[in-house]
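Yeah, one chain of the complex is gone here, protein chain that is, but the others are all in their spots.
Chain lettering (A, B and C) follows the sequence in which the chains are written, and residue indices restart at 1 in each chain.
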Amino acid sequence: MAAVKTQAPERAQGGGIAGALKGSLQQLLAFASLIVIAAFFSFASPYFFSYGNFTAILFSTVVIGTLAIGTTFVIIAGGIDLSIGTGMALCAVMSGVFLVKLGLPLWLGVPAAVLFGGLIGLVNGINVALLKIPPFIATLAMMLVAEGLALVLSDSTPIYFTEAPGYTEISTGNLIPGVNFPNAVLVLLVVALIAGVLLRKSVLGRYTYSIGSNEEATALSGIDVRRWKIAIYAFAGLFIGLAGVLISARLGSAQPATGMGYELQAIAAVVIGGTSLSGGKGSIVGTLIGALIISVLNNGLQIMSIPQEWQNVILGCVILVAVYTDRIRKKEL
Amino acid sequence: MAAVKTQAPERAQGGGIAGALKGSLQQLLAFASLIVIAAFFSFASPYFFSYGNFTAILFSTVVIGTLAIGTTFVIIAGGIDLSIGTGMALCAVMSGVFLVKLGLPLWLGVPAAVLFGGLIGLVNGINVALLKIPPFIATLAMMLVAEGLALVLSDSTPIYFTEAPGYTEISTGNLIPGVNFPNAVLVLLVVALIAGVLLRKSVLGRYTYSIGSNEEATALSGIDVRRWKIAIYAFAGLFIGLAGVLISARLGSAQPATGMGYELQAIAAVVIGGTSLSGGKGSIVGTLIGALIISVLNNGLQIMSIPQEWQNVILGCVILVAVYTDRIRKKEL
Amino acid sequence: MTGVTTMTEPLLEVEGVDKSFPGVRALHDMRLELRAGEVLALVGENGAGKSTLMKLLSGIHTADTGMFRLGGESFEATSPRHAQELGISIIHQEFNLVPHLTVAQNVFIGREPRRGRLLLDERRLNADTTRLLERLGLPLDPRAVVGELTVANQQMVEIAKALSYEPRVLIMDEPTAALNDAEVATLHELIRRFVLPHTGVIYISHRMEEIKRIADRVTVIRDGEYIDTLDVASATTAEIIALMVGRAIDTGARPQGVRADRDVVLGIDGLNTKALLKNVTFDLREGEILGFAGLMGAGRTEVGRALVGADRIDSGTITLHGKPVRIGNPADAARHGIGYLSEDRKRFGLLLDQDVRANIALGALRDQFTRGGFVRDRDARATAQSYVGTLRIKTPSLEQTAKHLSGGNQQKVVIAKWLAKNCDVLVFDEPTRGIDVGAKEEIYQLLNELAAQGKSIIMISSELPEILRMSHRVVVMSEGRVTRVLDADEANQETIMHYATLRPDENPDDAAELGIRTGS
Partner (left out) sequence: ACGSDGGSGGGGDGPFIAIVSKGFQHQFWQAVKQGAEEEAAARGARVTFVGPATEQEVEEQMNMLTNELAKSPQAVGFAALDSRAAAPLLQQAQSQNIPVIAFDSGVESEVPVTTVATDNKAAAAEAAKHLSEQLGGKGKVALVVHDQTSRSGIDRRDGFLEWMKENAPGITVLQPQYGGGDQLESANITKSIISANPDLKGIYASNEGSAIGVIKGVQESGRQGVTVVGFDSGKAQIDAIKSGVMAGAVTQDPIDMGRKLVDSAIKAIDGEQLPKTIDTNFYWYDKSNVDDPKIKATLYE
C-alpha cells in the first residue's frame, strides 16, 4: 500500500532556514552514496585517490554535467529532452562554422554557438508548448534533425579549431595559474551555481516547478504557461550550446557524429540525482551528484581494471543500490 | 490554452459499439498518416510500391514492433522500459547458449529464451514495484547489466546457429508455401493480436490501464498494485525474449552488441502510435502503426536515394508533422 | 430524521486511538461508537482528524496505538481490500476513481466478472452496473468514461462503487461537498434505504442542516480529540457548532439589495460554447457579489471557465469597464484582473507536491513577490503567513506539502492564493467546498470586505443557503441558459428552484415562459 503511504514532506524549493537545512541534509545524504562509492574505490585501488585522478573525474563530468543541468529544468517542468546529445554535436559544428568557416572572433563566435543551442531549445519549446506535441516526440524529432544537420553542415568531416587560437583553452586551459585545474570544470561549476540560483530563486525557476507540479492549475492561476514553457526549453537549450562549445574545445575539433547517446546519460544523471521524471521536483545539486556518481563509477571500475564487459554489469547494480538506499534513507527522515 | 481545455473524450478501451467505432475511427486517422506517407513514396519512387518492398518493410518492422508491443503495456501502466534493447541482445545470446552451447532442441530452447525475457521483465518489475525504484532508473540499470551480461555470456563473439538447424526458419522461413512472406512477420501479427486482446479484454490489460490512469485509486480499490505491476513488467519481458529470438533467427547469429538503441526506437513507435507516456492511454494497433510509420519512412527515404545525412532531418520533420496533424484531427472529432 | 434507533448494540467501536504524521499529531485518544442501524454524523473543524480516523478504519493508514472492534470482535484493517472484506466500505473525501476507465469498470474494479481466469466479461460488467445503478436510482451511463463526468457525477460513481460492496459499515467522507440540494436528497434517500438493523453509516459533513436531516447521533471532535456525542433529535445546531469550534460563531445577516447605482464592471453578452452554453448574458457590477445557482450540469462552471478563457467561446462578447476584451486564456484574464477559482481543487487548483507558501504565492508571484526576476521569499512568506492566520489554515508550517493538508485546509490555501492576487473580478466556483462552518463565516466576511472595497465577485455555489446569504443578485441557470437574474429581495429557495428546473428544450411551456423558441 505504499502508493498511498504517508510520505515525509519533501521539499521542492527554498524558503525558511529549517527547510533549507532539511533540504540540504537530504542532498547530503544523496552525497553520501557518492562518498561511499569514492571511499570504496580509494581502498580498492591505490591509484584512485589522487589529485590528478580527481581532476580527471571532474573533467570527464563536464559535458554530461552541463547537458544534465539544462535538462534538469526541462524535466522539473514535466518535459523531457532527447535532443541534447545530437543537439550538442550540432552546436559544436556551428561553433566550427562560426569560428573557422566564417572566421568570427572568439568573443562573438562562442556566444553565437551557445545561443544556437538556445535556438534548438526554442524550437523544441514551440513544438511542445504551441503545437502541443508531446515532449518525447518533439525532442526525438529534433534529435534526428540535429543529427542530420550536424553532418550536413560539417560535410560529415570534423572541423578543426587550429585556426581559432585560444578556443581549446576554454576547456583545457588553466585559469588558475600553476594549478592543473581545467577551465571546463570551472565553467561547469559556475554555470551550475547560476542555474541553481535561477532554479530556486528566479521566477523562471518557480514557474518551472509549478508547471511540472500541475500545469493546469498553474495556467488557471493566470500564468502564461505556453510562454514560460518555451522560455524553459530555450533556456535549457543554452546548455546544449555550452556543452557543444566545451566538448569541441576539449577535443580541438567539432565532431559531427559525437553526441548520440549523451542524452540518455544526461537524463540518467538527472534522475539519479533525485529529480522526478513526472515533474515538479528536483535540484541542480542533485543533478551534479548524479553526474558525479556515474563518472566516479566509470573511472573507478576502469582504474580497478575490471574487465569491461563486467563494468556495465557492476555499474547497473551499483546505480540500483545507490538509488535504493537513498530512497530508504529519505523515508527515514 | 489547451492545457486546461476540457478534453475531447478519448476512449481508452472497449465497451459499446459507438465507442468502439469512435475508437477505431481515431486509429484509422492515425493510420491515415501512414497511408499518406506510403502514397507519397509510391509516387516518388518506382521501387517503393511492390510486393517485395512491402514484405521488406514488414520484415524490418518485426523486431522493433515486437519490442514496442511489450513496451506498450509498460507505458500504459505509467512505466518505461529502457532495458528492452540490450535485454533483447541478452535473450538472443541466451537462445544461443540454450540451443548451441547446451544443445537443447528447438521446442525447448526457444521457449526458454522467451521466458528468459520474462525473467528480465520480472526483475524490472520487482525493482519498480517492490523496491520502489523509479522505472527509468530501474530499467536503465537493467539495460547496463544486460549489455554486460550479453558480452560476458557470449565471450563477446557472435554465437552462430548453424548447429541448430531450423532455427533461422523462425524468422526467415515461409510458412505459407510458395508465398514469399517471412514467418517473422506472421509471428509479429499473431503476437500483436494476442497482445491486443489481452490488453482490451483481460484482467491484466484492465489493471494495466487502471494503474497507469490512477495508481493510487487502483490501490485503494483493493487491487494488489505491486503484484500486478510485476506481472505487467514480466509479461512485457516475454516480448524482449521473443524479439531476441526473432532477431537472432533473422541474422543466423546472436549478436551480443546489437540491441542498444532499439529501446528508443521502440518507445518512439509506442508514443507515435498515440500511447501517452503519462500512462492510462494507448493501444496495440496504434503501436503497430507507429512502428510502421518509422519503417516506411526509413525504407522510403532510402529507396528514394536521399543522401543519408538528410534522411534523419526529413525523418524528424515528418514525424513532427505526422504527430501534429494527428493531434489536430483528433481534436476535431 | 430516521427513526431506527431501537437497536443499540455497538457495530463499530474505536478506543484510545493515536495517530501522528511528521510534525502533526492528527489523533489523540480518539473514541467513537457506531451503533447498528444508525447514521452517525462525525463533525469537526477542518483538520480536526475526521478523514484520518476514517483512513485508519479503512486500512489506508495504521494507527500508532488503539483498539478497533467490529461487531464486538477486535480488528485492524491492514489494507483497503482487507477493510472491504471485513465489510467496511468508504467513500473518500477526494475521489479515488480511475479517470480513463468507464463507470462500470470503476464500480467493479478488482471484482470484474470474468470468462475463464483471464478474460473479462464486459457485457456482464455493464449489465451488472446497469442493474446496480437502477437499483440505486442513479442516472449514469455505465459506459461513460469517468474522467469526462462532472464532479457531481463522479461522486455518484463513488457512491455506487461503495454500495456495490454491500458493506456493514459505510463511511462517507463529505459525500455532499460537490452536490446540490436535489442530489443531496437523492443521496439521503439512498442512505435511508441502506441503513438496516445490521448496518451503519458514518457520515462526515460540514453542512449542519444535512446532519439534522439524516443522522441519528453526532460525534464531535476537535484538534484530534474526542469531545462529545449527542442525539441529533435533542441537540441544536448552535450547540453542535459550539462544541466543534470551541467558541461562538456569529452568522451574519443577508446583504442589502441590489447595487444598481454601481458601475458595470464586466458585461457578458450572448455567450455560446460548443459544449453547453446558449446565449448567456448578464452583467457584474462593482462591489457586487453575484451568486450563480442551478442544478448539476446547468453550466455554471462552464460560464466561469469560458469567462477566463479556460474553455473556448464560440460566440459572444465580454466587455470590461465598457470596452470589449479578448480573453484567449487564463493568462489574458489575469492581465485584465480576472481570477478564477476552480471547483476541482485537486486537478485545477493546487500544486499538490509543493508547499503551502508556494501555492499561496503562485498567482501573485510576479506582481508582488518579485524584484528583477527574482523571488523575494520573505514577502511571499509574510503574505502566506497572514492568510494562514486569517483563514485559520491548519498546517504545521508554511513548508508543509499541500497534499498532506486536510481537504478543507487545501481549499483554504486555494482561496488564499486568489485573495493574495488582488484581482478586480473574482470568479469563485464552489469556494467553500469542504470548509467547516467556522471558517465559512470567515470567508464570507472576507468576501464581503472585498466587495466593500469595490471588487466584484461571481460566486458559483450549489448550497442555496450560501447563495441566499451572500448574493446581491442571483443568476439562475438551467441547461446552459440563464433562466433568470433575481434581485436579493426576490431570491428565495422556491423562486430559485423554479427557474433552476425550467427545461426549455423539452418543455414548450418552459420555453414560452422564458420567451425563447426552441427546436426546429
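Everything below uses one rule, namely that a contact is a pair of C-beta atoms (placed from the backbone, for glycine too) under 8 Å apart; a residue touches a chain by one contact, two chains touch by 3 or more.
Everything numeric here is computed off the predicted structure, so don't read it as measured data.
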For this session: Return the single residue from A:A56, A:L106, A:L131 or A:I314 that touches the missing chain.
Result: A:A56
Exercise. Taking the entire complex into account, which one of B:L130, B:L175, B:A257 or B:I328 touches the absent chain?
Worked result: B:A257
Problem set entry | Where the unshown chain meets subunit B, residue by residue | 47, 50, 52-53, 56, 59-60, 63, 151, 156-158, 160, 162, 172, 247, 250-253, 255-261, 298-299, 302-308, 310, 313-314
Seminar exercise, completed: Contact residues on subunit A toward the hidden chain run 45, 47-48, 50, 52-53, 56, 59-60, 63, 151, 156-158, 160, 162, 172, 180, 182, 247, 250-253, 255-258, 260-261, 295, 298-299, 302-305, 307-309
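In the analysis below, only the chains that are shown with their structure count from here on.
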Exercise. Cα centroid separation between subunit A and subunit B, in whole Å?
Worked result: 29
Exercise. Using the touch rule from the top of the page, what residues of subunit A touch 2 or more other chains?
Worked result: 1, 4, 216, 219-220, 225-226
For this session: Could you check subunit C for residues that touch two or more other chains and list them?
Result: 60, 79-80, 310, 329-331, 348
For this session: Quick one: which bits of subunit B touch subunit C in the complex? Just the residue numbers, please.
Result: 1, 4-7, 9-16, 19, 198, 201-204, 206, 209-210, 212-214, 216-224, 280-281
For this session: State the interface residues of subunit C toward subunit A in the complex, per the touch definition above.
Result: 21-23, 59-61, 79-80, 308, 310, 329-331, 333-335, 339-340, 342, 347-355, 357-358, 362-363, 365-366, 370, 373-375, 377, 380-381, 397-401, 404, 417, 421
Problem set entry | Contact set on subunit B toward subunit A in their complex | 1-4, 80, 82, 127, 131-134, 136-138, 140-145, 147-149, 151-152, 156, 215-216, 218-220, 225-226, 264, 267-268, 271-272, 276-278, 309-317, 319-320, 323-324, 327
